[in-house]
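Structure incoming, see below.
Missing here is one protein chain; the remaining ones are kept as they sit in the complex.
As written, the chain order gives the labels A, B and C, with residue 1 at the start of each chain.
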Amino acid sequence: MTPDDIAHARVKDSFMRQGMLRHLGVELLQARLGWVELRLPYSDLVTQQQGGFHGGAMGALADVAAGYAGLTVAPQGSEVATIEYKINFLAAFQGGHLHATGQVVRAGKRIIVTTAMVTHHAPDGPVRDCALMQQTLACVAKTY
Amino acid sequence: MTPDDIAHARVKDSFMRQGMLRHLGVELLQARLGWVELRLPYSDLVTQQQGGFHGGAMGALADVAAGYAGLTVAPQGSEVATIEYKINFLAAFQGGHLHATGQVVRAGKRIIVTTAMVTHHAPDGPVRDCALMQQTLACVAKTY
Amino acid sequence: MTPDDIAHARVKDSFMRQGMLRHLGVELLQARLGWVELRLPYSDLVTQQQGGFHGGAMGALADVAAGYAGLTVAPQGSEVATIEYKINFLAAFQGGHLHATGQVVRAGKRIIVTTAMVTHHAPDGPVRDCALMQQTLACVAKTY
Partner (left out) sequence: MTPDDIAHARVKDSFMRQGMLRHLGVELLQARLGWVELRLPYSDLVTQQQGGFHGGAMGALADVAAGYAGLTVAPQGSEVATIEYKINFLAAFQGGHLHATGQVVRAGKRIIVTTAMVTHHAPDGPVRDCALMQQTLACVAKTY
């Protein structure tokens, strides 16, 4: 297996255990070393009071995309826990789907720093920036 | 109606339109001027890969508690949009329920700054800090 | 020595080595377990383009107040390093002095979470909120 194959296997293994995200409809598109892409289609499960994607859905999507990017560079046998993140919401959208790209900024032994960009893909094509996250992860012992 | 009654009515009106949160099981406990409390019971809908409450659920809960606290002090006829937030996850828990308290730090005409504390209530009583958020809201024209 | 005496001694020892802060005029007012207060008088050294206190000065003051609060609860022989912080600027002020209070939210073995509130004290008495910080610290081995 290449490093990217290993990265993908680690992310997929964890993703299959995600109750909330899979329930909301999140799909894993790509996972390679330091880089993960997720997709979330629009549905009633992820809306706020005005019918747009809920900030909580964008936040969860970005958190997981960035966290999984971190997971791909964490030492073998460990996994990652989100210490904190900060997210800016750039615009509101409805319909279509969200696409989140998480990537690693710095991989330390104990602390990993990542970012995630969430874009909105309208049904008729246009892609626009939706949210930007900066996140801090801790490497922790895998317990399952 | 007292100012606290008005605050409660504004929050409840918006809460009833929340697709995602109500779907996840969030309940509105209290809303008064500058202060909102929400509750989220443990269920399969809000877990991560290790069976604990998902960070995305904590983030969404805190975001909405803090945002609604801001809504209670926003000018009449306007509502609030989350510009950004930052959240620290203090500990992981499963079972029981989460309790989020949002409060206003500073209410400007255009910008409102809030915080939210999420605590975990175990079935047998103990209450522990779970997550801490600092959030920035924009006052925007109400469109519904 | 009481725990608060020890806390004060640790903070003072570190404070005396702070080139930048002491140069800017920062004074240590109080340090006890989980709680530190600093003061920064207005001067040409800490202003921005409109004559108010510079955001960088508020940020540095809050960072150090919160970091020192964390230091008071870090294991003996270790010190703290700022992993990250987030700060909201609530209002701009000139003249008088800034007062920063740092306090510990959660003290883990490896990670400490803190907050700091910066207030402005006008020469004629009024005190107003100036900036709010939420910070993450790592406990690291002391190297001096």
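Here is the rule we use: a contact is a pair of C-beta atoms (placed from the backbone, for glycine too) under 8 Å apart; a residue touches a chain by one contact, two chains touch by 3 or more.
Just so we're clear, the structure is a prediction, and the values are computed from it rather than from any experiment.
Chemist: Among C:7, C:21, C:74 or C:116, which one touches the chain that has been omitted from the display?
Modeler: Missing-chain contact among the listed residues: C:21.
Chemist: Going by the touch rule given at the top, which residues of chain A touch the chain that is not shown?
Modeler: 86, 88, 90-91, 105-106, 113, 115, 129, 132, 134, 136
Chemist: Even though one chain is hidden, which residues of chain B still touch it in the full complex?
Modeler: On the chain B side, contact with the omitted chain comes from 83-84, 86, 110-111, 113, 136, 138.
Chemist: Could I get the residues of chain C that touch the absent chain, sorted low to high?
Modeler: Contact residues on chain C toward the absent chain are 14-15, 17-21, 23-24, 44-50, 54-57, 59-61, 63-64, 81-89, 92, 143-144.
Assume only the chains that are shown with their structure count from here on.
Chemist: Determine the centre-to-centre distance between chain A and chain C, using the mean Cα coordinates as centres, and give it in whole Å.
Modeler: Roughly 33 Å separates the two chain centres.
Chemist: For chain B and chain C, let me know how many angstrom lie between their CA-based centres, rounded off.
Modeler: 29
Chemist: Go ahead and note the Å separation of the Cα centroids belonging to chain A and chain B.
Modeler: 22
Chemist: Would you mind listing the residues of chain C that make contact with two or more other chains?
Modeler: 86, 113, 136
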